[in-house]
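Of the protein chains in this complex, one is absent; all others appear in place.
Showing chain A:
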Amino acid sequence: MVGDINMKKIILNSLVAATILFAASCKPEIETPAATTAGTANFGKYIAVGNSLTSGFADGGLYLEGQKVAYPNLIAAQMAIVGGGAFTSPFFTDAQANGSGYVSLTALVNGTPTLTPVAGNGWRDTPTNTRLAKYITEIQNLGVPGMRVDLSFAPTFSAANPYFERLLGDAQVGTTSYFQYVQGRNHTFFSLWLGNNDVLGYALNGAVTIPTDPTTALTDKVTFSSLYSNFVNALTAGGQKGVVATIPDVTAVPYFNTVTPAVLLTAAKAINPAAAAIYIQTGAGSVRAATAEDLIRLPFQNANLFARPNALGFFYGLDPRNPITSNWVLDKDEVIKVKDYVNSYNSSIKTIATSKGLAIADTYVYFNTVKAGIAVQGININAAFISGGAFSLDGIHLTPRGNAAIANVFIDAINAKYGATVPTIDVSKYRGVKFPDK
């Protein structure tokens, strides 16, 4: 029997030993076809040229959290894995992390959001608080909120745009154009996502151009093509490779799809069941009942105008004699016009990029798939305001999750064009909208 016990002991001991051994080792391996590589691209010095999307603008403001997850910053971190260099950005300091200020979601009652401004603290002229803290050392994230292709060539815009002004030395303000600013940086690779505001500025003002405000103009199609070509020529002057992005359909963002005529009518009927239609003033000046094809701007929900009676007792938006004014509405004819411009710009962008052998990140296609709804790593992402997860609280700019998803569109395009294997980004690590925990 002694022998039996020993035998049992041996078996038991070896089982325990085997279990511990296997718990510690024998991990399954997943073989990668090839090591990560930059392919034919050189990511030694990457610069990102663009507008608010490139800068990390989110929730209606430029602030540190958004800057850190701007898609170029996410891309640069992945490029570093395949030999890319450092990437610098004009971050606000931790002490000035609120930057220009932004909005946060402070309550959600029966699906109705309360958006509360968070005051900016990124000023250099406290207590006036109109001028942003300067950042004039060399940077690679060159995104400037509000930048347009046409105004890239206007030196005066550097004085008018506070986000551009903060990046310039005093002597350059008002004299240096964005086109000049981005040059001479000895970059080896670039991304260019510009042109959105050439049509969005117009659309965001309800397709009403204010003569004194060039940011509300619609850039002429031929002008766009010519200036964009100049831009690409400058960025590829040293034979650099890069990626350009198409412009999303501006009507694919929550800004134009949240406050719909149907939503307004339902709200009106809850108070007055006799309400029959929502009335709008079109861009052409006529007044008619709104249809689902007419898009109303997101800020209308907080404008405190809807259903207010005027002096004659006609309720705003509910009576043809007191319609929603044209600046709040992108009516269906204006939608057609805006879409036509986007298509024209994109056609120019793709033609120019193709002629230069550049990668094309087709964000136009991607945003349309987001509008329809997609599942990424178990996360359902769509273009719904707040719940969709991709768009921040301004309904136009991206959440960290949206930035990660779009960064992967760029990475896929870069990898496909240059035979690179820049690793994609784990989208699950990035948040959507923050919901109040009270």
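What we mean here is this: a residue touches a chain if its C-beta (ideal position, glycine included) is under 8 Å from a C-beta of that chain, and two chains touch if they have at least 3 such contacts; residues count from 1.
Heads up, the rule we're going with is that contacts and distances are computed from a predicted model.
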Per UniProt, the name of the complex member that is left out, chosen from "FecR family protein", "Cytochrome b", "Acyl-CoA dehydrogenase" or "Long-chain fatty acid transporter": "Long-chain fatty acid transporter"
Chain A, residues in touch with the chain not shown (by the definition above): 1, 3-4, 7-8, 11-12, 15, 18-19, 22-23, 26-32, 36, 81, 105, 107-108, 110-111, 374-380, 387, 389, 401, 408, 411-412, 415, 421, 423-424, 426-429, 431-438
